[in-house]
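A single protein chain has been omitted from the complex, and every remaining protein chain is retained in its original position.
Up next is chain A:
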Amino acid sequence: MQNLIALLVAAPLLGAAVLLCGGRRLDRSGHLIGTLLAAVSFVIGVVLFSDLLGRGADDRTLNQHLFSWVPVGGFRADIAFQLDQLSMTFVLLISGVGTLIHIYSIGYMEHDERRRRFFGYLNLFLAAMLLLVLADNYLLLYVGWEGVGLASYLLIGFWQHKPSAATAAKKAFLVNRVGDLGLSIAIMLMFTTFGTFAFGPVLHSVGDAGEGRLTAIGLMLLLAACGKSAQVPLQSWLGDAMEGPTPVSALIHAATMVTAGVYLITRSGALFNAAPTAQLAVTVVGAVTLLFGAIVGCAKDDIKKALAGSTMSQIGYMVLAAGLGPIGYVFAIMHLVTHGFFKAGLFLGAGSVMHGMNDEVDMRRYGGLRKHMPVTFVTFGLGYLAIIGFPGLSGFFSKDKIIEAAFAKGGTEGWVLGGAALLGAAITAYYMTRVMIMTFFGAERWRNAATTSPDEPSAEPAAEHRGEHAEPHPHESPRSMTIPMIVLAFGSVFAGAFFGIGDRFLRWLEPVTGHQEGNSPVGAATVTIATMVLLVVGAGIAYLQYGRRPVPAVAPRGSLLTRAARRDLLQDDFNHVVLVRGGEHLTRSLVYVDHTLVDGVVNGTAASFGGLSGRLRRLQNGYARSYAVSMFGGAALIVAATLLMRAV
């Protein structure tokens, strides 16, 4: 049975190879091949899952060793896979949501002449992501890690003829490099500390290493997680990544790839448990990001960027939970899975809306769409209820647990983290209600869009047609797009209850991540009630602001915070001032030092030797008598020195 594991990765990899090397003759069938191979991967995943379910709880780890990759002396790097409950959860999420999004893309990318290539990249992404979660050592994980970075880069910049998309792709790649640097340093530290980087040996011998070393590794892993999961301070790429096609935003930049950081932290749980400082840093990053993303999400008028802010914020919840240690790991992964459902569903809904609205992304030109797109409205609405944590839906079960766990951290930290998580829940309710109302309710602001349309760059390539179609004709999307949305909506509604009731998910994942009940200073019921109250308050404020009053077509100036949030809380300005300018100044001063000091020393030495030899040359005048003088002088000196030495 374990020989099937490699096939999980091989199927989409084969798809990527065939589609990217196959050329034009596959243009007609490429999307079907890609979707089929993604589905193959999912089916294998389900087969393996049922096999794991048939085993005892402690016997659910399968290993497959393909070959030794780099056997050099004491250094061993293997291509080997490890499938346990944690990997299994990810495999099902990645290949399941991935297959749905492949199906959705068939309809969404129908008119794109580079659709075959798009599916090739999607398959490449699936292969890399599955490799990331199936690897049994950190080095192979790193291969997958870089692979998803590459696929993300290719897909963000898929419409490379648009300068904004090309820039966004480069930005994502560069910011991710910073995180990747952290991961590579962490792996090197692991090798020097433990002499290996296989998960088993490293995580079992954590006790032998000093805490300082573990903290360093933990912080480097956190840096890696920040890059891939768009956490503060490496969050700036995610908003721009929305330049990619919407299915990409749904699959990579919401459901799967951006959660790789959470996987990394959870996988290295044993290591973080032994390094409390690193763990505290993880929780702080998570708490800051969940508020940061939520605030950004409140101010964006671009529907995809609002959802991107929300993604950042929700991953902040997961990172926060993963930083809490054994009381949080399970809930981090649980929220990750439910978030995978509802956020992918929301993004697909947003894509469906854009599809019907001539690729308009500005929510101020939506409104009243519920009558025109009933399926999208219902699925998006269910996703909305799930994300804000409406009782009984997915987000309710997973997010509440995280808030409880944050309080259970204990002490001042517990109160601060729990408070941040609660506040985040209120803001989530606010910005999601805002998105919902602006898109599906209220006046149909798109009716006169042509006259008021300011020239804003739109995220989709068909934007140039907008001028010709003066007024969009919203219509429901084709079935290949609505069916994945309906499936994901089912997930958004029932996954939480399925996982949460009877602690099914907890019992499934506990053997890998470990679990311990925290003793919360506030009861579970109190937390739930507080969350509900804040949810109603947040949604209510949004309703008063956007539901009761007409939404202006041009964004009002807004308060200082709103304007800052529209510019992503000045993250790019900060990066520009601190990193770009700072970097320029640094390089300039280094060039100056190089020119004056380094070159000065080198050139000065050469010049002084040149001058000295010019002087010495004069002695070489060819007159035998002057040579004789120097000989006599030298002899006299030697005699004098000898006499002097003897006198002493």
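Note that contacts are C-beta pairs under 8 Å (C-beta built on N, C-alpha and C of every residue); 3 or more make two chains touch, one makes a residue touch a chain; residues count from 1.
In this section, contacts and distances are computed from a predicted model.
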Name under which UniProt lists the unshown chain, selected from "Spore coat protein CotJC", "NADH-quinone oxidoreductase subunit K", "Energy-coupling factor transporter transmembrane protein EcfT" or "Beta-hydroxyacyl-ACP dehydratase": "NADH-quinone oxidoreductase subunit K"
Absent-chain contact - pick from A:161, A:548 or A:617: A:617
Interface residues of chain A (partner: the chain not displayed): 617, 620-625, 628-629, 632
